[in-house]
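Shown here: the complex without one of its protein chains, the others still in place.
Take a look at chain A:
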Amino acid sequence: MYALSMSDERQKPGPSGQTEADPAALLDRVARDRDKAALAELFAIFAPRIKSMMMKLGADAALAEDLAQETLLSVWRKAHLYVAGRGAVATWIFTIARNLRIDQLRRQSNKPYVDLESIEIESDARGAPSLLEESEIVDRVSRAIETLSPEQREVVRLSFVHELPHAEIAVRVGIPLGTVKSRLRLAYDRLRPMLEDLH
């Protein structure tokens, strides 16, 4: 049986029990000052969460940890490419982890994913930056996800956290593929007004 952890969606305090530092400020210190203490704080926040996500999608502990390490090393090397105001640092790190997982776990010779920023780097059609703080962005998206129906939240989590293709979600939940897609569409319709001004 497949246990969905619906109750673990609340943000955890940092390892010391204190409020975590703002990841955007930490990333800025990494980019500008090559500050390893800031990298260590980003590691403390994100590496255990990336490891957890990778294990949910089927990686063993050692591989999950390698992918978490690789992600943080990429954060160190790509920090100067992060465009402040283009979304939460958590989102940026999620996409780095996602792309590494696709390249490594599936051992693909090609890289079907590209960095959206690299596509846009010479484009003048950039959207307006968000004026919200990192934590506010993440809180608002998390609250928006809480407003989904249990059925919608289940398919969203199976897709984004467990990273199952739609066809596998259909088998896992025991619903037709078309129902998986329609639940995701309804979930997006619901989330959209709350996501609109956040990126």
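Everything that follows uses one rule, which is that contacts are C-beta pairs under 8 Å (C-beta built on N, C-alpha and C of every residue); 3 or more make two chains touch, one makes a residue touch a chain; residues count from 1.
Operating definition for what follows: contacts and distances are computed from a predicted model.
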Taking the list "Electron transfer flavoprotein subunit alpha/FixB family protein", "Transcriptional regulator", "Phosphate ABC transporter ATP-binding protein" or "Cytochrome c biogenesis protein", the UniProt entry for the undisplayed chain gives the protein name "Transcriptional regulator"
Of A:A21, A:L63, A:V161 or A:I175, which one is in contact with the hidden chain?
A:V161
Per the touch rule stated above, chain A touches the missing chain via residues 5, 8-12, 15, 34, 36, 39-40, 43-44, 46-53, 55, 61, 64-65, 68-69, 72-74, 76-78, 80-81, 86-88, 90-95, 97-99, 101-102, 106-123, 125, 127, 137-138, 141-142, 145, 156-157, 159-161, 163-166, 178, 180-182, 184-185, 188, 191-192, 195-196, 198-199
